[in-house]
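Once you've had a glance at the structure underneath, I'll fire off some questions.
A single protein chain has been omitted from the complex, and every remaining protein chain is retained in its original position.
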Amino acid sequence: MSEQLTIVQAVNLALHDAMEADPKVLILGEEVADKQEGGVMGVTKGLSTKYGTDRVKATPISEQAIIGAAIGASVGGYRPVAEIMLMNFIAVPMDMITNHAAKLRFMSGGQTNVPIVIRTMTGVGFSTGGQHSDYLEAWFAHTPGIKVVAPSNPDDAYGLMRSAIEDDDPVLFIENLPLYWTPGPVTKEKVPLGKAKVSLEGKDISIIAHSRMVTESLAAAKTLAGEGISVEVVDLRTISPWDRAAVLKSVGKTGNALVVHEAVKQFGIGAEIASVVNEELWGKLKAPAQRLGAAFSPVPFSKPLETAFAPTAATIADAVRGIVKK
Amino acid sequence: MSEQLTIVQAVNLALHDAMEADPKVLILGEEVADKQEGGVMGVTKGLSTKYGTDRVKATPISEQAIIGAAIGASVGGYRPVAEIMLMNFIAVPMDMITNHAAKLRFMSGGQTNVPIVIRTMTGVGFSTGGQHSDYLEAWFAHTPGIKVVAPSNPDDAYGLMRSAIEDDDPVLFIENLPLYWTPGPVTKEKVPLGKAKVSLEGKDISIIAHSRMVTESLAAAKTLAGEGISVEVVDLRTISPWDRAAVLKSVGKTGNALVVHEAVKQFGIGAEIASVVNEELWGKLKAPAQRLGAAFSPVPFSKPLETAFAPTAATIADAVRGIVKK
Amino acid sequence: MSNYPRPTAQTLLEIYKKATLIKQNDERIIKQMMAGKLVMPYYSARGQEIIPSAISVSLEDDDYICTIYRGIHDMLAKGFPLGEMWAELAGKKTGTCKGKGGPMHLTCPSKGMMVTTGIVGSSMPIATGLGWAAKLDGKKRVSVANFGDGASNIGAFHESLNMASLWKLPVIFVCQNNRYAEHTTYAEGTSIDQISKRAAAYSMPGVTVNGNDPDEMYGAAKVAIERARAGEGPTLIEAMTFRFNGHLLGESGHYMDKDVYAKAQADDGFPKLRARLIAEKIASEADIVAIEQAIDKEIDAALEAAMAADFPDVSELKRDVFAEEIA
Partner (left out) sequence: MSNYPRPTAQTLLEIYKKATLIKQNDERIIKQMMAGKLVMPYYSARGQEIIPSAISVSLEDDDYICTIYRGIHDMLAKGFPLGEMWAELAGKKTGTCKGKGGPMHLTCPSKGMMVTTGIVGSSMPIATGLGWAAKLDGKKRVSVANFGDGASNIGAFHESLNMASLWKLPVIFVCQNNRYAEHTTYAEGTSIDQISKRAAAYSMPGVTVNGNDPDEMYGAAKVAIERARAGEGPTLIEAMTFRFNGHLLGESGHYMDKDVYAKAQADDGFPKLRARLIAEKIASEADIVAIEQAIDKEIDAALEAAMAADFPDVSELKRDVFAEEIA
């Protein structure tokens, strides 16, 4: 009884269900009300019409006030879901997120907490260039007090959003633009935060990925299967706190690890995961954990450069061959 | 002929010498002019009196405009040194730094560049709590287009500041509060960016550190020497781009690596360095590269917690014993 | 301002009691720090006592306030418990924040003291959000955002006032204009002569009052609070005042003009109110001395308990990062 939905529809449904289930759930952000067409991608469509413009507020272009308003409302007992339209714009309210949302619970000794969800979208592929495509999850994974999730499919998008809204701490929810319209079954089951999922079982190597890179990794796995290389794909789903147990279990089994993300490789989240894998499975690995990420440059506009910038099924497959052949 | 100076004096001297050497060098930030006492710590003392308040501008509390003004002036041919008083406040102009300063050269295809230096101070030890003590270098090391340096002593502070100002790209210059008044010899030699320094030679393990953690590591090395453990300490000095060759050379020799930073361990810069060490020296290591960093929490106020939060000579020594004893 | 409601004798006495608590508490903190018994960055509000005292008499416990590093005066006026405050300043487990927050992050939701921030300007967007929550609750609750004159030049000020005005939120923006932002004079950082004039940019009422005068301060606050409770939206109040102990305790103060300082001392609101209470026979010298002594005893008790309490256990580093403890 699971319907086929796109990620846009799955997130929209999760927001509808959450607002229905809990009157404390609020929505705010630029263009989010139906008067403004329910978000530039329509992710918040129907919410203001159904739940009213007191609970669903279209805001001015004021990212600091958007996150500040969400923080304040949450400290006042609500569960706001704030949209920062594109991930690069998250640099604007960075103080509100890292110095406040992530820290108020600790600094108040647990007297206050900030149950907000910050939705944002990003990803290369649409020629949007240097200020509209970055993956910046590493900044937040390095920030104690905020959780980071990034679904790769409609079912997880629904389930993670429901859990993120119910979580009592701030959650950064990263949506991938090119994946938005990919349909998939949605069971409407909540997906626990902090739990990875083995998307494909394999024997020779574990690819650890999230968001769109899971899709690319699965495509690479298909190609490699034809070459007799058996790939296991672990979808992190939650980047912080990440599922060490699941990753170590998988790599413990395959003996090889490749962490793939669309973000710049250097100082990206793959480094933490690779380091832990090397520390914990020392002696049991066939090769050191490897990482694949974007080039060390801003996101380029020109199509051939944009295509070469981030990992693809092809470059992932090459990386796997390089590791397994060793 | 090298005089003894504190880091405050060394940075101040470097700024004086740079303004003297190049009329295009400018200073801006809160309290930086002598009318406001030359900076809260006196780092910019004397500059406005000597070079005038057109070149040395005390600003309103407007971090976005401070960095924006520095970017604009640099695109207009100047070399501004902007102060963001404390590192946590760098979250406020995050958009200016990461979406603009770091990207304009690339996005313009090299037609423009942003030769600015952003000075900031931070560090635990003075009971300043959750919003005044964070080390956030990992955010910027993960951002292509901006360089990150963090001196551990007066000589490097002078030399790196001179080089940072002469560099044609944006440089984030991190000063450590507790180290400010430690005196040391200053040769007035410029220190090239991207070059690490072996602060202490040793045989059994390489500790890779920067800023105040170098001091703690050297203290740990002293203790360990007494136990017959010979420690090599590599001072990164530049965090991005970091000196892979120097680090790999040292670890290639000792066979053991411990990366230490005051920033939170998880997803910190130690993960990148440890990963590269494990990738490049696979098979030549006695143990996987290890990391030591701050606890996964905001910086606490209470003294015993603040002391337990970040690595110390004692915890570094323990970590080394744990690795070398294996 | 002539048409402002005026405080009754009873209210004036209440304001004076709050101001006395603030002043004596400040003096005690400084004494303890000088004696090396308290180690922390301290931003004294000596001179600004009347502002929160005259505002808080019109606030309920469940009205929200957000304040800044220089905010202990705002907290005490709002009823922040002395014992938990002193324990927090001493970094003890019995502190309101278990010693984790310290002076710049004192919090006490039961008194509506929701957020204290060390980041200039950041009290405003959060107080705006609390105003949104208050409006949704429909209980006529209000939200007060305290900030300084220097903070009115940061972006968060602009975004917050625009949003609060657009959404008609029950927020009172209280700019405590003490003429300096760290070592920078008002005019060196601010491009307009009075911050209250900036309210016009948001179609919001804006008023400048003498923050050291209980009549003006009480009246302006009362009007703004009533307006907010009535659902008519936010107000910007600029309260002119001075901070006699400089920005951060221990600084040289060289940047402060001697004459300006002397003139400010002549305008110090606290001694004036004390004298007035006696002159207007609202209280006798004896009554006032009794008040002062009672407060000193309260402080003695809070201080002693704080000093006697234990420090938090290091395992606290794993708690309150998230709801669930860090493994």
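In this document, chain identifiers A, B and C correspond to the written order of the chains, with residue numbering beginning at 1 in each.
Keep this in mind: a contact is a pair of C-beta atoms (placed from the backbone, for glycine too) under 8 Å apart; a residue touches a chain by one contact, two chains touch by 3 or more.
Just so we're clear, the structure is a prediction, and the values are computed from it rather than from any experiment.
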In the intact complex, which of the presented chains make contact with the chain not displayed?
-> A, B, C
Residue among B:34, B:83, B:156 or B:169 touching the omitted chain = B:169
Just name the one of C:13, C:59 or C:156 that touches the chain not displayed here.
-> C:156
Identify the residue among C:148, C:189 or C:312 that touches the chain left out of the display.
-> C:189
Which residue among B:76, B:185 or B:322 touches the omitted chain?
-> B:76
What is the set of chain A residues that contact the non-displayed chain in the whole complex?
-> 30-31, 35-37, 40, 58-64, 88-89, 92, 126-132, 295-298, 300-305, 308-309
Touch rule applied to chain B and the missing chain gives residues 26, 54-55, 57, 59-60, 62-65, 67-78, 80, 95-96, 99-100, 104-113, 144-145, 147, 167-169, 241
The missing chain sits against chain C at residues 153-159, 161-162, 165-166, 188-193, 197-198, 200-204
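Everything that follows uses one rule, which is that only the chains that are shown with their structure count from here on.
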Can you name the chain that lies farthest from chain C, using the mean of each chain's Cα atoms as its centre?
-> A
For chain A and chain C, let me know how many angstrom lie between their CA-based centres, rounded off.
-> 40
Can you check how far apart chain B and chain C are, centre to centre, with Cα atoms defining each centre and the answer in Å?
-> 36
Touching two or more other chains - residue numbers and ranges from chain B | 88-89, 92, 129-131, 296-298, 300
Going by the touch rule set out above, which residues of chain C reach two or more other chains?
-> 95, 97-101, 105, 117, 119, 155, 321
